[in-house]
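Here is chain A:
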Amino acid sequence: MDNVENHSQQSGPMRTLQIVSRVAAGVLGGWSFTWGFVVLGIALALAAGMPYADAQTLLYLVAFLVYLVVFCWSFAAASIARVWLVLLGGGAAMTGLGWWMARLQAV
Partner candidate 1 sequence: MFSTFRLSMTWLHTWFGLVLGYVLIVVFFFGSLSVFDREIDRWAIPETRFAPQPMPSFDTMLAPIFARMAPEPDELKAAAARVKGPLPATLAPMNWGAYTTHRDPVLSLYAEYAVPNNPADPDDHVHGHATLDPRNGRLLPDDQLKIGSEFFYPMHYGLNLAWKDLGYWIVGFAALVMLAALVSGVVIHRRLFRELFTFRPRKHVQRSTLDLHNLTGVVALPFHFMFALTGLTVFASIYLPVSETLLKPQAVAAAMADAAAKGLPFKPAGVQAPLASVDAMVVEAKRRWAARGMPGEVGYLYVNHVGDRNSTVTLYRAGSDRVTLVGQPIHFEGSTGRVLLEEPSPSAVASVNDFLTGLHLQHFEHWLLRWFYVFGGLCGCACIATGFIFFVEKRKRQHAKAGTGGARWADAVAVATVTGMLVATLAILVANRLLPADLAQRGDWEKAAFWGAWVLAAAHALWRSAPVRDARLSSAWAEQCSAVAALAFAAVALNWITTGDHLVRTLAERFWPVAGLDLALLVVGMIAGAAALALRRRAGAAIAKSDPAASTVDAAEAANA
Partner candidate 2 sequence: MPEALLLAAALLFSAGGIAWLALAMEVHWQQAHGSATGPGRRTATALRVLGGAALLASLVACLVADHATMAVLVWVMSLAASALLVALTLAWRPRWLAWLAPWARRA
């Protein structure tokens, strides 16, 4: 991605698309990443023997700090493609892994 040019040199629809992409990544990608983080986190906590209510409470306490970090990263990162990959891909992976682990736990 451009590290050299001043951002205002790009104009028109290309820049609008980039902005929309960044915002969508930050908001929606961030949300899906946070969701996956919470699901995987709860599953790991359950596996470690924590009661469900405590696991949920703990993950909720950290979830929005995670969301904050990935949200800011969506704008700071050089490559928007990498942002989408990490947030959507990572979110999906964590969700899948967490769900699978939790099912193993279930009586």
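Quick note on the criterion: a contact is a pair of C-beta atoms (placed from the backbone, for glycine too) under 8 Å apart; a residue touches a chain by one contact, two chains touch by 3 or more; residues count from 1.
How were these picked? Simply put, all candidates are chains of the complex that A comes from, given by their letters.
Computed from a predicted structure; not experimentally measured.
Every candidate listed (1 or 2) is part of this complex; the one in touch with chain A, counting any copy, is 1. Taken in their complex, chain A has these residues touching candidate 1: 1-7, 18-19, 22, 27, 34-35, 38-39, 42, 46, 50-54, 56-58, 60-61, 63-65, 67-68, 71-72, 75-76, 80, 95, 98-99, 102, 105-107.
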